[in-house]
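The structure under discussion appears below in the form of structure tokens.
Here the complex is missing a single protein chain, while all its other protein chains stay put.
After this line comes chain A, so read on.
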Amino acid sequence: MAEMLTTADGIPLKAALARAQSRARRKALFLVLPLLIFTLLSFVLPIGAMMARSVHNPEFVASTDRGTGAVTPIMQNLKGWFDANPLGTEPDEAAYAALVADLAHLQETKASGSAGTRINYDLPGTLSLFKSGARGAGKLEPPFKESLLADDARWGDPKLWQAMRAATAGVTADFYLAALDRTRAADGSIVQAEENRQIYIKLFLRTFGLSALITFVCLLLAFPVAHLLATLPMAKSNLLMILVLLPFWTSLLVRTSAWMVLLQEQGVLNDSLVGLGLITEDQRLAMMYNTTGTIIAMTHILLPFMILPLYSVMRTIKPSYVRAARSLGATSWTAFRRVYLPQTLPGIGAGGLLVFILAVGYYITPALVGGASGRLISNMIADHMNDTLNWSLAAALSAILLAAVLILYWLYDRLVGIDKLKLG
């Protein structure tokens, strides 16, 4: 039974087949090569670099000149002391001497910003400590421990020493800890961040919760529209399709601003409600610059991504299935629930996944209409990219987001099966 099959001239069948196909495969590879290179350069590399940044941040031990890009090693004395003394060693005079020497070196190389910013990520307020420390380091006399502490007592903070030790390593998981509202205590153990600094987990949960809600609302709104699209006669369904696609042809900003005009407290909707006497002047509804605004605007923007996959699946469901169910004795509701709905599952899955993933990463709409309560994790990532310039933390947050989405894919595959996904 398990005898190996060979071709007429005795070459194993598998080998012959592989040889026959390899030429065609080489040719195919050659054709997609440009795209492959483009994808590599524009997608894999940047994301890879970003991910690397989330665990590797050498700013404390290497200062990069923004202009020339030249890298200067800094804080090397302190790094030497950390290497020689294990975690938990009380910083002694030698340690302080190394620190003072490094601070003086920072002043020479104008690198106190680089080192200070890095520590500032972990302990807010330390950037100024480093700047003033570097300025005064040249005037300090031994014993350095006393003189430095006399200059500013914060230099004796065990948390600062812990942060500096962690930062000399370069490779660190601290940004992931920060992204999960954790921080390291002075002895290096992982603890919860202070109450008022625990923001990321809450934001992640809100992002996923809101995205799920938006996905669900989109599904509710899209299902009947997609059904209409799939069943109406060609001429009418084409018109409807144009209406569905219209938002794609309008700038995202314009659409979002339109919602602002409609929904703000002095907006069209509130004015009409007041005008109709349904609410009084001081009862104007707050539908903008909060969670409600985010939900409404994002649902509108993401709706086509739900309608299109649903439509493409529904179009293939022949009306004879529902008719068969009806002739077999099912009420129209039962026929819908047991025969029609299950057959639309690939579309629901595809649309749901698409909308959810887009919603999780959505940035511009919540930034414009979300106010304080409607902000999502992506806005926080943008803040870290643009304002605080803590790219490592931004990268860590993004990586967590990416991981969550991948887990979602995996779950979907386990529960429904990725082969049941139909995007068009």
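In this text, a residue touches a chain if its C-beta (ideal position, glycine included) is under 8 Å from a C-beta of that chain, and two chains touch if they have at least 3 such contacts; residues count from 1.
Here is the rule we use: contacts and distances are computed from a predicted model.
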Mind telling me which option in "Adenosylhomocysteinase", "Spermidine/putrescine import ATP-binding protein PotA", "1,2-phenylacetyl-CoA epoxidase subunit A" or "Tryptophan synthase beta chain" is what UniProt lists for the chain we can't see?
-> "Spermidine/putrescine import ATP-binding protein PotA"
Identify the residue among A:Asn196, A:Ser251, A:Thr280 or A:Ser320 that touches the chain left out of the display.
-> A:Ser320
Which residue from A:Val71, A:Ile279 or A:Leu328 sits in contact with the chain not drawn here?
-> A:Leu328
For chain A, which residues reach the chain that was dropped from this view?
-> 318, 320-321, 323-332, 334-335, 338-339, 342-343, 345
